[in-house]
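A protein chain is absent from this complex, but the other protein chains hold their places.
The chains carry the letters A and B, assigned in the order they are written, with residues numbered from 1 in each.
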Amino acid sequence: MNLAIFLLALFDGVAYAALVFIVALGLTLIFGVMRILNVAHGSLYAIGAYTTVTLTGWVLALGFAPILAFPLMLVSAVLVGVLIGGPLEYFLLRRIYDKSEVLQLLVTFAVFMILEDVQRLVWGTRPYFDSSALQALGNISVFGVTYTVYQLILLPLIAVTLLLGMRFFLRHTLTGKLITATTEDREAAQSIGVDADKVFLFTFIIGAVLAGLGGALASPTTSILPGMGADMIVLSFAVVATAGLGQIEGAALTALMIGLGRSFAVYLYPEFSVLVPYLIMVVVLLVRPEGLFGTPSARKI
Amino acid sequence: MSTHKSKTATTISEPGKGHSVMKSPLSLLWLVVILVVMAVPIAAPSMKLLFTFAMAKGLGVLGVTVLLRAGQVSFGHALYFGIAAYAGAFLMAAMPGMDILIVLLAGGIGATVAGLFVGLFVVRYRGIFFGMLNLAFSMIFWSILEKFYHYTGGADGIRLERPNVFGSAMNHTDFGLVLYYMLVALMIGLGWYTMRWFNSPVGQLFQTIKTNETRLEYLGISPKRALLSGYLLSAALCGVGGVMMGMAQGVVTPEYVWWVRSAEMVFIAVLGGSGSVQGAFLGALIYEAVRTYASVYAGDVWQMILGGFLLVIILFAPGGLIGILQSLFKRSHDKTGGGK
């Protein structure tokens, strides 16, 4: 493996890890606060990507500059979060918070099945591809390896910003503290006047926006086609489970680990590249069942 | 949240419990149903294939049903359906003219061995992790099937050549009949076994995973071992269903392992009546029938319909079809002044 290939693998891995982390951040946030694993998270990711491509296509067709693709990504993510995430929590999930974990899982799985077909109905089955955002930022050369600025600089920058922003938000803002308080003890939080329903709705929307944003940011780098949501939910679950459910900083590290593992496999053993994330997950969980950063929950008797 | 758990957990429990009053009219109904199923190839040959697929799928659904009895859901059990079918296909490719029973056995054993390996790992987990790790394993196997196409035929799959039946090769029609009645026998035999297993000491210990693992541990039983026992049974049942499906279709593709197939099995199990053996087959039959006729018109929204139905059942009819059937029987029984 020469330096050029090593760097390519490294850059691929970092760019990929950044995207996966953004999606996994939403998944783990929702789980951490609401104790629900939202299987439909993968669909929100896919819909975020589709929406971005469609909006960008329209705007570019009207003759605007490709740089407009960036604000449109944010618009798409917020649309996904508010128009799909919001009603999902308000009309459906709210009814099942007191149900068993398995039932909750079945419900979000059912939503996932529905949203997969919604995508097919709206966007059909042909792949979409629009890399105007990628091209708008141009390339950068590092030790003779040319790579896109979008993937090498922008994506990791956004991922790190989101990580730090989420930490700051949860620890140092009033809303964040309310969320943390509700997570720790819902009844106690309610007794001091916290509107837990609102906290859950808000958290879910934020999580959904992150899924949509992941999709939006991924859209210029990949073809968008049916099934991408299924792949992403399993992959982001792998990240979140390897880190320990609800562990935000841990998710960043495992995303990097899994991203790099996968991209190096692409260059070294391409047949295994799809398997690497799961192998990492299985190995970690064999050694630490509660994940790298999770703490075993002691059952009280 | 957790304070309500014990109460709501009952929504996904075995519906048959404590309703011995209406047991007899219902079991009479099942007898009639079995006779009707046996008459299908003669009375309505055009329905034969539909029933064949429904029974094969029903065996797989039964596997998922077993796990639901312990309060666990697997989103990856198509893995065992597929592994068994591929085991059968590889066996037939390596040794043409093999007997149908050997193929069945190979499929069942293949799935059970795979179930042991995956099971030893996943029985450490419950709930979300259990469901999702099973999904991950099925996706791993799916991508192996797709990528290593030199061995697996990739997305096109491989043919599962028609095996011999007791030493003699059969034509297409006769073989279809053999498969059909073999499936009827398997449905009755394995269905009966599973019902007995649920009520047996081992099966009861397995089902306590749902309500209290602490007590189980303090009875001197390893909860992991208890869960593994049911996991192996579920893998074996899925395997038998899968290898029969493979022989019925004559070709095995990665589609067998695709997560949508797993989701379908969970869907049918919940539709039929989570935890009910009869519900698994009844659900599979209705599912296949609706799919065969409706998917022509609603192919694009098929998953959407399934998902919508799943939500409706979970939220409004948690007992599934069997639950509805039982309450109907109960009502009519009460009306006629029955009871103890």
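By our rule, a residue touches a chain if its C-beta (ideal position, glycine included) is under 8 Å from a C-beta of that chain, and two chains touch if they have at least 3 such contacts.
Operating definition for what follows: contacts and distances are computed from a predicted model.
Participant: As a check of understanding, state which of "Nonribosomal peptide synthetase MxaA", "Response regulator receiver domain-containing protein", "ATP-binding cassette domain-containing protein" or "Bifunctional protein PyrR" is the UniProt name of the chain not shown.
Facilitator: "ATP-binding cassette domain-containing protein"
Participant: Have a look at B:116, B:219 or B:328 and name the one touching the chain we're not showing.
Facilitator: B:219
Participant: Sort through B:46, B:168 or B:199 and give me the one touching the missing partner chain.
Facilitator: Only one listed residue reaches the unshown chain, and that is B:199.
Participant: Name, in rising order, the residues on chain B that touch the hidden chain in the full complex.
Facilitator: Residues 6-7, 9-10, 13, 18, 193, 196-197, 199-205, 208, 210-212, 214-222 of chain B touch the chain that is not shown.
To be clear about the criterion, only the chains that are shown with their structure count from here on.
Participant: How many angstrom lie between the centres of chain A and chain B, each centre taken as the mean Cα position?
Facilitator: So the centre of chain A lies 33 Å away from the centre of chain B.
Participant: Help me check something: in the complex, which residues belonging to chain B touch chain A?
Facilitator: These residues of chain B touch chain A: 1, 4-5, 8-9, 11-12, 68, 71-73, 75, 121, 124-129, 131-133, 135-137, 139-140, 143-144, 147-148, 214, 259, 263, 266, 270, 300-304, 306-308, 310-311, 314-315.
Participant: In their shared complex, at which residues does chain A touch chain B?
Facilitator: Going through chain A, the ones touching chain B are 35, 37, 92, 95-103, 105-107, 109-114, 116-118, 120-121, 186, 230, 234, 237-238, 241, 245, 271, 274-275, 278, 281-282, 285-286, 289, 299, 301.
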